[in-house]
Structures are given as structure tokens and as C-alpha cells.
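A single protein chain has been omitted from the complex, and every remaining protein chain is retained in its original position.
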Amino acid sequence: MNRIQPRRLVRQIGLLGVLSVTAVAVLSGCSSNGSDSSDGGRGFSEAKQDKNSTITVWVDATRVPAVKAFQKANPSIKVKTVTYDGSANGSNSFKTKMSLYDRAGKGWPDVVFSSQNNDASWATQGVAGKQPFAARLDKGLIPAGTLSGFAKGALNPCTVDGGVYCLRNDLAQTVLWYDNSLLKKFGYAVPKTWEEYQALGEKVAKEHPGYIVGSVGDTWTPEVFMWSSKCQANDVTDIRKVTVKTDSTECKRAASMLDTLVADKSLTKLSVFTPDFVKTYTGKVLLMPGPAWFAGAIFNNKESLNVPKGRLGVSAPLAWDGDSAVAGNVGGGTWFISSHSKNLANAAKFAEFVTTDDAYQVDLGPGYPAYAAAADKWVKKQESSGYYATDLSGLTAAAGLVWDGWGFPSFSQEAIWAKTITPLVSSGKSIEDNLGTWATAIKNQAKVNGYQVNE
Amino acid sequence: MSTTLAARDARVDRARVTSRLTGWSGRSIIGLVLVVATLFFIIPLAWLLIATTKTEHELAVRTPFAIGSWDTFTTNVRQLFDFQSGAVVQWIRNSAYYSIAALVITLVISVPAGYALALTEFRFRRILMVTTLVVMLMPNTALVLPVFLEMNKVGLVGQPLSVILPFSFYPFGVYLTYIYFSTSIPRNLLAAARLDGCSEVQVFIRIALPLASPVVALVAFFSFVQNWNNYFLPFVMLPSSDSYPMQVGLSTLLSSTPAFNPSAAGSESMHLPTLALATIVSMLPVLILFLFSQRFLVAGMTAGGVKE
Partner (left out) sequence: MNKTRKGRRRSIGAVFVAPYAVFMLAFGVMPALYAIYLSVTDVDGGFTPTANFSKVIDDFRFFSAARHVAFFLGIWLAALLVLVVFLAIVVHAIRARWLSASARLFFYLPGALAGASSVMLWLFVLDPVASPAGPLLRAMGMDSFTNVIQPSHLPLIFAIIAFWTGAGGWIIVMYGALNNISTEIMEAARIDGANPVQVAIHIQLPLLRKWIAYMAVLSLAAGTQLFVEPSLLSQASNAVVPNDYSLNQLAYQYAFDLNDFNGSAAISVLLLIVALVLSAVFVTKGGLFETEDV
């Protein structure tokens, strides 16, 4: 049939071009930020307030009971619940959705729960002149008395440049979990320092091969071991500045300990959430440095290690000889209030309720409350269950010991460790020898995320 | 090219007879290849089925193909359908709504377009063809943000239409119908119909469309599967879990599974076998559709393309 003449094709393309330029102009045209806004004296410009408007809250499935508790206590406040994945496990859905709403100029929820604790690093920074998502809380939105009631350091992930931008839901301080009955049976004492811990690990490897004193298979290995050794791999010194220094004694001592115990096989390379781990080590976990939530997630969980009642003990974080004991931290959720909210009063009331009120944090909350008063009652309640072999004073002590030299940048330290160090460990290479590789990977990632690396 | 479907079937049978491998060695080679290939494709699925009958602990501890118990299976079923008071049912309903609505629109716009591209002339025909191909090669991530902004402009973000309309644009479907019409419809048949006084619309509806039923089935199937399995677009467009389709719902289930999200080790957490069950539930509609349409599928694919 007839071949299309080149000239005609050119004309067609030309026409399409005109059409599409119009399209692009329509799409990229700035959406007006015309809604009435004013500076309410809280450090950001507020949307026009409507005290009766419904507040929309985003929570993950685990936090749904928190909303229900709030509605029960405040039946007059209209709340719309949206369940999402809590931004968990690298899905970044909180950030993704907010950046889309920023583009669209509308659609933000009033309160958001995030299971991560690095959201303040982006939620406080506006892109291209847009107003940052997170509302500043410490300039009147949340009473100072409430803010000061959180455990020491609990609000560090929420604090950027001196301002507080979110409320912490729960703490995930690291402690030393242990199987009290096994320790007794083997005649070991609970270690008080990391040196004793290492010595015990080596002893277990010789005397009771097959038993373990911990795991390096998970992405939070650096947060459990490096953070609690004061390794300066992640020191966020300013909004977009970070210091990465992994050739210090603090980093080396932890790395060398890990190398020794991994070689001895008393630290397993398996992730505690793999079927393999459950299969191999049920009844064989002697010690386990790890976050507070390990109790419910792996020990007292019939789908996992299923440690029987009366065996699980907990001790405060270990110290290195001649150094003070500090704890690491693995997660712990946060609540954000939107700076675009039309009902800041109710949004604030909601966030305050779910983080501090006994009706949720003590009665229903699965994790260690970040709010100190709630935490005390929560601990009492846990102790009275009779599950633990010891009291939970170790947990309480660790809550105030989280080292503040490890920051909360916008990139994930866990992801960097997982992709650079984990493959090395599993192929039998030394962590201590590769501390430099680790530092390089962190610096590279920091730079593409817009951080300036302090030299 | 003037074979009817029946004639083709007969030919197929003869071809099969003539092309078979003969002799003992030939048959055993075929047998071996088939067994290995089938094992490769089927074993993981069989395992998935079996996984739904075990508890998470059994899944880890027992050998891969040990079958659990009926009780555990029903417990898993209950856990799945109790999750967020029956969210799974809602998700499946949403998926069905989005997929079917988009499928109908896809057929309404694609089949006439493929016909027009193959058998009529009009301005911009060539450029439409080329653009169809280029758009098929465009990475999805690049298109999602602009589509989101468009939907935002017309105020549809969060509405079912924000998913259905982009789903309905299915260039692959147009391409398939184009190939079919340009190779499998005898032009003299259409010309005869025109001589008999049929209008162009009648030619399409009375003559071309009935002959095209295999390819319509094919496009319908592919578009349904694609819509059903699409994750990214609904994830971006729909903020609320009530309006999620099954695929996005599955990721919610995944993030409620401690193995993938340790912070979920709380009140309403999922277990792996339940997740396996969710998986099977999510693929059932596609499976059923495939079983019912397999005959059409082969016919539709057979018809495309090769000219004699």
C-alpha cells in the first residue's frame, strides 16, 4: 500500500509536538498554594484551622488498637483511620506518598505512624521551596511537660537542629537476653562486660558446640554491636552533615570480637527470622544481645524459638572494660503531625494520647513505651505475667543508656551493612579487615543522599 | 490465508502426527525433558500449596514436602480472613472491580483501534503504530509520576478511576489485534460485505468482530492478568487500605509478617503459611480464567502473525 511520505511524517510529528508541549505546560504548571495560611507562631505556616474537621490518621495494622482506644476515650472527635504498611522494611511508603502529595499540593493525612526512625531527616526538609511535612512540636503544639516525660534520648530520632518533630511510640533499646536455665545448667555466670561476653562465647564454642551466644545474620547487627561499642560510623553532626570514622578502637574492638566468635561458630550467621535459625537453634540460644522487642518477636513466640515460661532473663547493656555501658537501638516507631493539618489541635491531642496514655501504651501496646511513666507501668505489667526469669530492670536501665553518638540520617545504615558486610561475613571474611570498605560504602551513600561527609 | 478455525484444527492434528519424534530414544528424550521442565515449573507451586497446611514452626522444622493437617489449614484460612476484619475479601472485590472495568474499556478501545490500524487508512496511522511500540518500551517508573500528576489535576487521586483509566491504556492489546486483523482476516470477505451494502460500521461489527473472537479473548486474558497483578500504580494512586487491590493488600500482609518486618511482631501479625494461603487466594482468579480460556488462547495466538 501507499508508503507515507517523509514530509507528511515530519508534519505529523510536528503536530504531536505542539500537542505535547501544551500537555507538559498543563502538567508542570504550578499548582497554586492559594489556601489561606498564616503563621501560628509554632514555627511553620498553618493552614486555615477548622476545629470540627475530621482528622485522618495513617497507622500500620499493629497500631490500629491505638486508634480504637483514642476513639473510645474521645468519642466526640472525628477520626478517619487509614491502614498502610507503616513504611516498614524499606518500603518507604510514608516518604513516597508524602512526596507525591507535596507535588500535588494536597492530600496529606493529619497524623502518621511510621515504624522507622529516620523519617524526621526528610520530613523536616522542604524540597524546592515546599513546606516540610512534619509540624514542629516543641513550640506550643505539644506541651513541654509532655515532651520532657519521654525517656532520656527517646526523642533523638525526632530531633533535628534542636527542634522536635515527632513523638516516639516505643523504644527499641538493646539489652542482653539470656536463657537462665541453660546458663545454670552449664554453670556459667551472666557476663558483665563485652570482654566477659567474648570469653564466654569462646568457652561455649569449646564446651558446648552447637549452642550460640548471639547472631550476626540480621541487618541490625551494626546497631546491636557497633552502636553499643560507641563506634562512630553514623554520627550526624548537622542536618546534612555526617562523620564516618570506623578505624577507631571502639569500632575495632567490636569487629574483632564478632570475627572471633563468628569463626568459633558461637555467633551464628543466620538471621533470627529465618526458618533455618528456628530449626537449628530452638533450645540452643544461650545469650542474645538484641533489642527489647526480641522478647515477643522470637523468644515468647510459639512460631519462633518458643522459650518456655520462667527461663528468659534480661540484663542491662554490657560495657567495654574501662568504658561506660551504653545501649544501641533497633527501630521503635514514631508519630508525625502534618504541618498542613486543618485541625492541629485534635491532631496533637491524638498524637499525645497514643504515645502517653495508659489506655493504649500500657494496656495494649506491644513494645516498650517511650514515655517514661507509661514504661514503668508497662514493665510492672510484664513482670507480673510471670514469663521472665528475672525482673526487667535491665530493660529500664537500657532505656536511658542509648548512645547519642549514632544519628538518624535519611539513608539506612542497615541496608548498607546488609549489602556490603553481610556477604563478606557469609563468605568467611573478617569484619575488622573490612571496616574501611564499610566506611567507604557509608560515605558514598551519604553523599548521594546529599550529606556532606566530615573529614 | 483463508482457513477457517475448524480447518486449522484439522491441520494442527495432522501436523502433530507428522512432527512427532519416533522410536524409543526419541520418546524417552521427550519424556525426560518434559519431566525436568514440569518439575522446575511445578515444584515451587506444589510446595506453596503444602505450606498452607502447616504452622510456621512446622514449615521451618519439617521436610519441605511433609503435609501438615487439615486443622492447621482451617486455622490459617481463619487467620487470613479475620485479618483486619475481613480486609482480604474487600481487596479481592476491589481487584475484580478495577481489573474488569479496565478490561471492558480496554476491549472497547483496543479492538476497533487494531482493526482500523490494520484495515483502514487515515492520517497519523504510521505514527500511531510507532508510538504504540515506543510506549511499550517506556520504563514504568518514569510514567507513574506524570500519570499521578494528571490524575491529581482532574481530582481523581484516590478514586477507582485513577487506576482503571491508566489500566485501560493497553498498547500490547492494540498490537495483538492489529497483527490479527492484518494477517487473519481475508480482505475479499470484507470487500464482499461492502458490495452487499454493509456500512463500514456494519462490516466491523457483523464480519470482522465475530472472526476476531480468539484475539479478543487473548487480549482480554492478558489485560486482565496484567491489571490483576499490577502493584505500583494502585500503590501510588490509592492511599487507603479499603481501596487497595489484592496485590497491594498482599504487601500489607507481607509487612505484617515478622519474618519480613520485625517491628510487626505484635498483636495482628501474619504467619508465613497464612501468607502462602493469601498468595494462592490471590492467584486463583487468574488460574480459573486460564483454565476456561486456554482453548481460545491457543487459537488466538495461533492466528496471529504468520502469513501463508
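List of remarks:
Letters are used for the chains, namely A and B, taken in the order the chains are written, and counting of residues starts over at 1 for each.
To be clear about the criterion, a contact is a pair of C-beta atoms (placed from the backbone, for glycine too) under 8 Å apart; a residue touches a chain by one contact, two chains touch by 3 or more.
Nothing here was measured: the structure is a model prediction, and the numbers come from that model.
Interchain touches from the omitted chain, evaluated on the whole complex, reach A, B. Annotation: of A:212, A:270 or A:431, A:270 touches the absent chain (contact as defined above).
The omitted chain makes contact with just one of the residues B:80, B:193 or B:276: B:276. Only one of the listed residues, A:52, A:96 or A:148, touches the absent chain: A:96.
Across the interface with the omitted chain, subunit A contributes residues 1, 3-4, 16, 19-20, 23-24, 27-28, 89-90, 92, 95-96, 99, 103, 122, 127-129, 217-219, 269-271, 273-276, 279-280, 410-412, 414-415, 418-419, 422-423, 425-427, 444, 448-450. Of the residues in subunit B, those that touch the hidden partner chain are 8, 11-12, 14-22, 26, 30, 33-34, 37-38, 40-48, 51, 59-60, 64-65, 108-110, 112-113, 115-117, 120-126, 128-129, 131-143, 145-147, 149-150, 165-166, 168-169, 171, 174, 182-183, 194, 200-201, 204, 225, 229, 231, 247, 250-251, 253-254, 259-260, 272, 275-276, 278-280, 282-283, 286-287, 290-291, 294, 297-308.
In the analysis below, only the chains that are shown with their structure count from here on.
With centres defined as mean CA coordinates, subunit B is found 38 Å away from subunit A. Residues 1-2, 4, 9, 12-13, 16, 26-27, 31, 58, 60-62, 64-65, 82-86, 88-89, 91, 93, 96-97, 100, 103-104, 106-107, 109, 115, 273-276, 278-279, 282, 293, 296-298, 301-304, 306, 330-331, 333, 364, 366-367 of subunit A touch subunit B in their complex. Subunit B meets subunit A in the complex at residues 55-57, 59-61, 83-84, 87, 121, 123-127, 145-146, 148-150, 152-153, 157-158, 235-236, 239-241, 251-252, 255-256, 258-269, 271.
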